[in-house]
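Here is the structure we will look at, set down as C-alpha cells.
Now for subunit A:
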Amino acid sequence: MSKLNANIPEGSLAEKWTKHKSKIPLVSPANKRQIDIIVVGTGLAGSSAAASLAELGYNVKAFCFQDSPRRAHSIAAQGGINAAKNYQNDGDSTFRLFYDTIKGGDYRSREANVHRLAEVSASIIDQCVAQGVPFAREYGGLLDNRSFGGVQVSRTFYAKGQTGQQLLLGAYSALSRQVAKGRVELLSRHEMVELVVVNGKARGIIARNLVTGELERHSAHAVLLCTGGYGNVFYLSTNAMGSNVTAAWKAHRKGAYMANPCFTQIHPTCIPVSGDSQSKLTLMSESLRNDGRIWVPKKAEDALAIREGRLKPTDLSEENRDYYLERRYPAFGNLVPRDVASRAAKERCDAGYGINKTGEAVYLDFSSAIERFGSEAAHVKGIKNPNENQIKKLGERIVESKYGNLFQMYEKITAQNPYKMPMMIYPAVHYTMGGIWVDYNLMTTVPGLFALGEANFSDHGANRLGASALMQGLADGYFVAPYTVGTYLSQDITTGKIPTDSAEFDEAEATARNRMNGFLNSKGNTPVEIFHRDLGKIMWSQCGMARNEEGLKKAIADIRILRDKFYSDVKVLGKIGEMNPELDKAGRVADFLELGELMCMDALAREESCGGHFREEFQSKEGEAVRKDDEFAFVAAWEFAESDPGKSKLHKEELSFENVELNTRSYK
Partner candidate 1 sequence: MNLSGGLIRSSLARKYWMALTGLFLCSFLVVHLIGNLPLLTGNKEMFNSYAHFMTTFPLIKIVSYLLYISILLHSVDGLLLARSNKAARETRYVKYNGKANASWSSRNMAILGTLTLVFLIIHMKSFWYEMHFGNIPTYMSGDGDELKDLYSITVAAFQQPWYAVFYVISMMGLGFHLWHGVSSSFQTLGINHAKYTPIIEMLGKAFSVIISIAFASIPVYLLLS
Partner candidate 2 sequence: MNFTINVWRQNGPKEKGGIATYKVSNISDDMSFLEMIDVLNEQLIIQDIDPVVFDHDCREGICGMCSMFINGEAHGPGRGVTTCQLHMREFKDGDTITIEPFRAKAFPVIKDLMVDRGSFDRIIQAGGYVSVNTSGNLPDANATPIEKQDADAAFDSATCIGCGACVATCKNASAMLFTSAKVSQLSLLPQGKIEASERVMNMVKQMDLEGFGNCTNTGACEVECPKGISIENIARMNREYLSASITSK
C-alpha cells in the first residue's frame, strides 16, 4: 500500500501544476548530455516526448515496431483534439474542460492530473499550428471547431477526418528534426521484449530487432513507455494489427502496477462485423454523430423484415423509426458519451431491433442533415423554392465536404452508398482507459519507468470523451514528461553511463530468449492466430459491453484453460535469429492471455457500474449504470505476483474529489 503515493502537489487545483513546475529541480544543459533516455513507442505521446526531450539536450533512443515512427496507430485517430481555447465564445474554460472530463470519466480519474491536462490543452494547439499542422479553418482564416460527445461546447479542433494523422505527422516531423541533428537515435522495426531493472530502478530494455531477430541490450537512465492501449486483447478492435500490450506487460511483471485494466472503451460507431475471417474493425468517427441520427425500427417486425432483405430502411416513415438516443437522452441526444451510446445500441439489438444479418447493427442516418444543409445552401445561393433533388444535391455536397473521407471509407468496406442508404454501425472495442499506474509525475511504481499516453491510466477514468486521447498523448509528451522526467533525472547526473553487461541485463535477455524458445519448441499444431481469436471471443462475450459475476468467473476459468493449451499446442515455425513475425505474434498473444485474466479479475472486483464498465447486477430500473462512490471511488492498481496473473494483488488508490461534486451522470 505504501508504494501508492500519487505525489499530488499541494495547493489549490488551479495552482498545482504551475507551482510544481516552478519548484522542481532542473538538470543543467551540460548534465543533460550525459543522460540517456529510452522512449518505447512513437505515437503521439512517444514522438512528442522523444522530440521534446531531445530538444532539451538529453540523448534519446526511440523505438517502434513499425518500419517508421509515422505509422504508429495514433495516425488513425479521426475526429479531433480538444482544447479549452474558447474561440467560439460558447462558455468554455479550463475548468469546464476539466469538469467535462471528470464527469465523462464517471468520476474515476484523478482531479489533479485531469486539471493539468485541461491547462496545457491550449498550448498543444499553439504548438501544432506552429509546426504546420493544417487544422480546418473558417473562411476568415481562423481555426474551426466542432462538437463531440458528452459536452455542450465546441472545443474540438480537427483536420477533416484525419486529425490523428496530422498531429502525428507534426510530432513525427519534430522527431525527424532531432534525428537529423543526431539527438535521437531511431530504432524502428524493434520491439521491447523485456524491461531491465537494476537496484530497483528501470535502467534499460531488451529489444528484438524484428529484421535480424537479434536480441539487443539498450541501457538508459529512464525508460518511457508510450506504447498505447491493449484493445487487441479482444482480437477484433479498431486498433492496428500490431498494437499490443507486451511492453507494458513486461513492465507489469517487473513491478509496475496495472490500474483499472477492465476500463475499456467500446466505441459506438464502428462498421459492423461481416464475417469470421475478419481481422479488424473500422471506426467511423464520433464526429459523425454531430449530424447523423441514430435509429432502429420502432416495430420488431420491421427490423426482421429489414434483416431478411424484404424492407429497405428508406421505406420506413418517420413515425416507424425509433431515434432511441434522442428519446432516452433529450438533452444530449445523439451526442451522449460513448459508453452510453454503445450500451443503448446493444440494448436495442438485444431486444431484437438490430438491422443487419447478424442482428447486431443500428442505423446512422444523414438524410435529415442532408436536407437541413441543402435548404441552407439553397437559401445562401438564392434559389427560391428549391425542389427536393436540388436540396439533396446541395446537402450531399456539404456532407461530403465535412465527412467525405469517412463516407468513402464506409463505401469501400461495405460497398454501400451512405449518401443514399443510412450507414450501419455497431459498437466495437476502441480504447483502453486502464493502463499502467502512474503518479502525478507519470512515473510508475518502478522508479525511472514512466508511462505516457494511452499506456497509462491517468486521465480518463472509466470512460474517455471523444477527442481527448490526442489531447492527452500530446500533453504528456510535449508538456508534462519533459518536466517530470527531468525531476527524476536530476538525481542521476553523476551516475554515468549504465553498463549493459550487468547480471540484470544477462538475466533479462535470458528470460526473453527462453520464452521465445518455448514457443518454437512447443511443436504444437495450432497457429497463433487461432488462440488470439478464441481469447477475443471470451473477452468480448464476458468482459465486453456488459459484464456479470457468473460470466467473468467463467471467463477467468476459460482463459486459464486456453493459456495452458496455448503453451502446449502453439505452432511457430522458424528460429529466433531471423525475421519471424509469427514468433513476434506469439509473444504478444501470450501476454494478452495473461492480461485478459487480470481484466476479468478487475471487472469482477469492481462491484459497481461506471463508465465503460457495466455490471449487469448494478443498474437502475431504466437500465442506467449505478455507481457506488462510497465503496469504489478508487483506482484499482494490480501488482503482479507469483508468476501468475491469477495471484495478482489489489492495491487501492483512494480518489478524493475536492473540486467537483460526485453526481449521477445524467445526459437526459
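Selection rule, in plain terms: all candidates are chains of the complex that A comes from, given by their letters.
Operating definition for what follows: a contact is a pair of C-beta atoms (placed from the backbone, for glycine too) under 8 Å apart; a residue touches a chain by one contact, two chains touch by 3 or more; residues count from 1.
Remember, predicted model here, so these are calculated numbers, not experimental data.
Among the chains 1 or 2 offered as candidates, the one in contact with subunit A in this complex is candidate 2. Those residues of subunit A whose C-beta lies close enough to touch candidate 2 in the complex are 48, 51-52, 55, 66-73, 75-76, 85, 87, 120, 123, 125-143, 159-160, 162, 165-166, 169, 172-174, 176-177, 179-180, 186, 188, 211, 238, 240-242, 274-275, 277-280, 282-283, 408-409, 412-413, 415, 478-479, 482, 525, 527, 529-530, 571, 573-574, 579, 581-582.
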